[in-house]
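After the structure tokens below, expect a handful of questions from me.
Note that one protein chain of the assembly has been removed; the remaining protein chains are unaltered in position.
Chain lettering (A and B) follows the sequence in which the chains are written, and residue indices restart at 1 in each chain.
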Amino acid sequence: MDARRTFLSWPVVRQVRSGDLLGRGPSVTSQKTREIEPRTSSADRVVQSVCPYCAVGCGQRVFVKDERVVQIEGDPDSPISRGRLCPKGSASEQLVNSPGRQRKVLYRRARGTQWESLELETAMQMITDRFLASRRAGWQDRDEHGRPLRRTMGIASLGGATLDNEENYLIKKLFTAAGAIQIENQARI
Amino acid sequence: MGFWRNQLAGPTDPSRDAAWDDPEPRKGFFTDTSICIGCKACEVACKEWNAIPQDGELNLLGSSYDNTGSLGASTWRHVAFIEQTSDRIEQARESGSRLVQLGMPSVGAPAPASAAVGATSGAAPAPALAGVNLSDPDFAAAQATAARELGSVPDFRWLMDSDVCKHCTHAACLDVCPTGALFRTEFGTVVVQDDVCNGCGYCVAACPFGVIERRDGDETVKNAGIAQKCTLCYDRIGHDQTPACAQACPTTSIKFGDLADMQSQAQERVDTLHSNGFPEARVYGGNQHDGVGGTGSVFLLLDEPEVYGLPPDPRVTTADLPDMFRKAGFAAAAMLAMAVAAFVGGRK
Partner (left out) sequence: MQDLSNSDCIVIQGSNMAECHPVAYQWVTEAKLKGAKVVHIDPRFTRTSATADRHVPIRAGSDVVFLGALINHVLSNELFFKEYVVSYTNAATLISEEFQDTEELDGLFSGYDDDRGAYDPKSWAYASKEAEEEGGTDDQSGGEIGDPGSGHVHGEQRSEQAAGDQHGSGGPPLEHARVLRDETLQHPRTVFQILKRHYARYTPAMVADTCGISVDDFAYVARAVTENSGRERTTAWVYAVGWTQHTLGAQFIRTSAILQLLLGNMGRPGGGVMALRGHASIQGSTDIPTLYNLLPGYLAMPVAGQHDTWQDYIGAIGSKKQKGFWTHADAYAVSLLKAWWGEKATAANDWAFDYLPRLTGAHGTYQTTMAMLDGEVEGYFLLGQNPAVGSAHARMQRQGLAKLKWLVVRDLNMIESATFWKDSPEIETGELSPEDIETEVFFLPPASHVEKDGTFTQTQRMLQWHHKAVEPPGDCRSDLQFFFDLGKRLKAALAESTDERDRPLLDLTWDYPENEHGDPDAEAVLREINGFHLSGDKAGQPLSAYTEMKADGSTSGGCWIYTGVFADGVNRSANRRPGQEQNLTALDWGWAWPANRRILYNRASADPEGNPWSERKRYVWWDQAEQKWTGEDVPDFPPNTAPSFRPEPGTGGPEGIAGDDPFIMQADGKGWLFTPKGMVDGPLPTHYEPQESPVANPLYSQQSNPSRKVFPRKDNLWAPSANQPGSDVYPYVFTTYRLTEHHTAGGMSRWLPYLAELQPEFFCEVSPELAAERGLENGGWATVVSARSAVECRVLVTERMTPLVLSGRTIHQIGLPYHWGVGRDAIVSGDAANDLLGVALDPNVQIQESKAGSCDIIAGRRPRGEALLRLVEEYQSRSGTTALTGNELRTTGDGS
């Protein structure tokens, strides 16, 4: 028996002693209830972020505990969103932590019917090889008038509106230097 | 007996009644449905904060944009959608005008002189209504007809309302709970302690609004089998934070604060809407003399409560307790008397 639980801590006794005869107030609170603390207060740190959904750019506060995200809610400091979030922004924690989220590299071989596992390092190497091969296969030095083209039509890319500016910058920089011009994203949709 | 009388009806401070010494000012919600955009951020923010599981099957209900159906153990904020055409809108206006004429009591601080805030928000009759005695229902009906002919009764409107536990002043769920799982907090709110509740279900039958329920699911579901409802974010408000739904609501349709403030803001807003030509606006839950002593969540509605799926005259089901015990007591005494008489009389 827990030494802390004494006769005096029985709810019935507390009820009588505190005057809460109908047992509806503090006398019926459990220890868990009395010690309740919101995880927004007990977090190890809070980080300011921005909602990843639409283009309003609502401020978000990300609460971290034991190196896991435990809460994402609106940032009251934002002059645009003033701490508010729509249902999607409010679901951001689930976006990050959902068990359905993919966390492993997967590979489907030509004519395959299933996914297979693949090491990230191997995947990077394979992608590099294919990039170079397709770049070469689709390369065009000049057009029919002899004007320089210096490009490849063998590679294309789609996406960028959900990525950071820094990421879009490296993507455009790299693809352009590689001669790949068929780069597009949601802006043209 | 003053204390006892206050436990089942009439205005009172429920935290004090529950023996909190020097409790905080009572906290509550004011949900202004006139600015709700039906986005359901409240539903999601609440579920996310409280780790509430999926509610039922993933089915389109065919009920406008409402696919959650109603409040329950796994939906603590529920947005209702009601589509209405001009006939119904006129009726709502007329019934609203009648309410004003009946002189429904305002609650909280008296509302300031409610001139229209800024320019009118569009309806042409506003200048005509200024200075007019809205409490004349015949005139209000005539105005509604005139407004329609002027094209100002819209052909259509879409009402949206984020419903939530009322945190009643006289809370039936709290009254009938046999285990003390349900308790009244220092903020005047009603909270289920999930580590105490045994899932008996008495509270489910007791609630006049049909809010509290036991959660479905097997052992993989958190708190399956026990009663669950809105806690008014007891953990958050105890640390000076805002309830999840109120924080998320993009338009501040959901407001949180001291209940007295919430009530007076509700009344102000109703007055503003009235002077802008919307007599159908009314406060729900703000009357401390109603069957639950007024609620901790007041609403501004634009039609009759039944339209929103709310009971028009909710009453705490334990209100009849004294009467029932009296009757039961008489019945028991009568039975005892007859039993005694049977034995005494029968002695030869």
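Methods note: a residue touches a chain if its C-beta (ideal position, glycine included) is under 8 Å from a C-beta of that chain, and two chains touch if they have at least 3 such contacts.
Predicted model only: the values in this text are computed from it and were never measured.
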Hidden partner interface residues of chain A, rising order: 45, 47-60, 62, 64, 67-69, 72, 76-82, 84-92, 94-96, 98, 100-113, 115, 118, 120, 123-134, 137-139, 141, 143, 145, 147-174, 176-189
Interface with the undisplayed chain - residues on chain B: 34-41, 43-44, 47-48, 53-56, 58-62, 64-65, 67-68, 83, 85, 116-123, 151, 154, 156-160, 250-252
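The rule we apply is simple: only the chains that are shown with their structure count from here on.
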Centre-to-centre distance between chain B and chain A (centres being mean Cα positions), rounded to whole Å: 36
Chain B - residues contacting chain A, complex: 7, 15, 17-20, 39-41, 43-45, 48-49, 174-175, 180-184, 186, 191, 193, 195-196, 233-236, 238-239, 241-242, 244, 247-250, 252
Residue ranges of chain A in contact with chain B within the complex: 11, 18-30, 32-33, 36-38, 40-41, 71, 73-74, 76, 83-91, 93-94
